[in-house]
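The structure under discussion is supplied below as structure tokens; questions concerning it will follow.
Every protein chain except one is present and positioned as in the full complex.
Residue numbering begins at 1 within each chain, and the chains themselves are lettered A and B in the order written.
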Amino acid sequence: MNDLIKKLVEAYGPSGFEDHMRDLIRPEVEPYVDEMSVDALGNLITLKKGDGSGLKVMIAAHMDEIGVMVTHITKEGFLRFTNIGGVRPHGLWGSRVQFANGVIGMIGSDRIDDRSKIHPLSKHYIDVGATSAEDCPVGVGDAAGFVQPFFTNGKLLTSKTMDDRIGCVVAIEALKRLETTPHDVYFVFSVQEEVGTRGAEAAANGIDPDVGIALDVTITGDVPECPPMSVSLGKGAAIKVKDSGMIAHAGLVRLMRQRAEAANIAHQMEVLDGGSTDARSIQIANGGAAAGCISIPCRYVHSQSETVHADDVQACIDLLVEILSKPIEL
Amino acid sequence: MKTFKLLQTLSETAGPSGLEHEIADVVADVWQPYVDTITRDRVGNLIAIKYGEGPEPRPRILLAAHMDEIALMVKQILSHQGNGFLRVTNVGGVDVRHLYGQTVVVHGKRALPGVLGSLPPHMLPPDRQDRPFGYEELVVDVGLSLAEVETAVSVGDFISFRQPLRKLQGKQVTGKALDNRASLTAVTLCLEYLQKRAHTWDVIAVATCQEETRLLGAYASAHSQRPDTAVAIDVTFGKGPGANGENVFDLGDGPVLDIGPNVHPGMFNALKDAAKALEMKVHVGTHNRASGTDAFGLQIARDGIPTGLVSIPLRYMHTMVEVVDLTDLERSGRLLGEFIARLDDKFLQTLSDGMMEKGDSKR
Partner (left out) sequence: MNELLKNLTEVDGVSGDEKEVRLLIRDLIADHVDEWHVDSLGNLLATKKGTGATNMCVLVDAHMDEVGLMVTEIGSDGMLKFAPVGGFNPLALLGKVVQIGAKKITGVIGAKPIHLLSGSERDRVVQTDAMRIDIGAKSKEAAASKVTIGDRAAFITEYEELGKTALGKAFDNRAGCAALIELLRAKPFSFDLCAAFTVQEEVGLRGAQVAAYAVKPDAALVLESTPAYDLPNEEDASSNVALGKGPSIYVMDRGTIQDPRLVAHITRTAAARGIPYQLRQPGGGGTNTASIQRVLGGIPAATIAVPGRYAHTPTMMINLDDYANVVRLAEATLRDLTPELVNRKW
């Protein structure tokens, strides 16, 4: 599984520019699904058919990642940029980004006079080695993702973009293991989550599911001086009750918990004060869906060293298979 | 007296946003005698339909009053000297300054009464003494040991406020969750009014879920029910300490009809006409952007729904001592009932005529 993780987390795919990700994921899922399509926004929508006795279930894991977009090229060939999704200025200095055409740039910042303050994004720039606007290999409107290789440290897995390629891995592995299901399960590899869960909204509007489950990362409360949060790395799949964008369907939460308990899958309950997932869009699309989320606990979310625990990833896969292989009564 | 009892039943039932099954059961019992069908949808709305007397297919009006209330949720279980305490977070727009000293019910494996406590101010670090307690300082104390708490309570459990409905002077009453059980009471009185007053349209009464968090029930029910028109019923600001000026209304002086981008002008006019027919005093409220009510969600379901808004003035919104005047609830119920009884087969045409001078179109 680590090979698949490495392949997905290191790949390029800022929000809105997920074509490459789609090409990577498609062959992984093709043998296991009955139907496959791509919608107008670029969501990869796959269907594994049920036996007709179940519900219409949408599983969403987003392919996109946070990144940057060029807004201006200076006379000297440096690129000013804006954020795609939740890119914070902390720790940008010295990091590397890669554009769709393979060009890699380094991020620098304007002179710092007061070291107790952090420059805003607008005082950072990308250096791609150009000397003028004319010889610059990228243009205004071009998007880049961060560059950072995957590595393992015992059971800890670290890379950029665990958010949410690890969710894609959970979906793919669950799909491989799911032999039969009563439900029509739409595994959606969604786009534009980081800019406001937009892809899942369009997909859910098109699919109109009864039940929606997002697979995404959540922050943990097990590192020094962090905000209060009951989720810890290595303690199992996190079953989301609430985040700042939605309250999960109470019946679905109960069902997830019962299935985890019955099958002895390590799990923990999640209440998240900041952030949300594709589930919020699925919940409100059309006539609404019973929505919930299985979260993969992750440290340092939206940094270039997002870290998850191999046992948690496995627990999330186990829990998803457990839910999908049996009837869902809410 | 009857209105008090009705509001009491609704107000004292727990229904945090996202955990509405208990209040939904109560509303279903209350509405049962007045309607033809009652169902629940997949997000948690309670949907009741009272058929009209017109020939099929009948036009349909949807009334939306949310049943959920602001609440708290368990975020962490803390251990201190063998006892278990709960750190909590808000569900909906809770004013944290009001929490110290309130009593609550923790909806764990069993319902546990609890108190919102904190260290006394003089024992807090100096930099925290002069500001209100935040969620970092407050705990819910259920008076049990850590082991007992861990058996009965889990992270993610809902916590509702505990406050009986009480009578104040005149027809004013105080309690929790009058936002929006006051409006559910008005809808109930409307359904009762329609037992004696003939109406041709079908009435879809929806007790909506998760309004306080994201207007979820309104979006979902308007989409699935496809009504021809809709009215949201909610509370608005009553005149009181710190609440004066425009868009603030006297309690006991009648319902408020809103005008603004979320409201179809024709619906506003028709509600006003119904009030006139009843010789009922109404006030006009305005919103310049979002009305902050279910009307915002109803209006843009599918290809758009002509939507109106009726509001009941309420003091101390989103606290545990909300105050309303029962006569406003009764008048709102009568107004809705009369408005519905007056709907005829030309009403939809009247609405679209109002959007143009001659109301024509080229098809």
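Simple rule for what comes next: contacts are C-beta pairs under 8 Å (C-beta built on N, C-alpha and C of every residue); 3 or more make two chains touch, one makes a residue touch a chain.
Predicted model only: the values in this text are computed from it and were never measured.
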Among listed residues A:80, A:119, A:176 or A:257, the absent chain is touched only by A:80
Residue touching the undisplayed chain, where the options are B:217, B:306 or B:333: B:306
Checked against the full complex, the residue among B:54, B:260 or B:292 that touches the missing chain is B:260
Which parts of chain A face the unshown chain closely enough to count as touching? 15-17, 22-23, 26, 38-43, 69-72, 74-75, 80, 82, 84, 122, 139-141, 192, 195-196, 198-199, 201-203, 205-207
Where the unshown chain meets chain B, residue by residue: 245-247, 259-262, 264-265, 284, 286, 288-290, 299-300, 302-306, 351-352, 355-357, 361-363
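In this section, only the chains that are shown with their structure count from here on.
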In their shared complex, at which residues does chain A touch chain B? 210-211, 221, 228-230, 239, 241-242, 245-250, 253, 268-271, 273, 280, 283-284, 286-290, 330
In the complex of these two chains, what residues of chain B are touching chain A? 17-19, 21, 41-44, 73-77, 87, 89, 91, 136, 154-156, 210, 213-214, 216-217, 219-221, 223-224
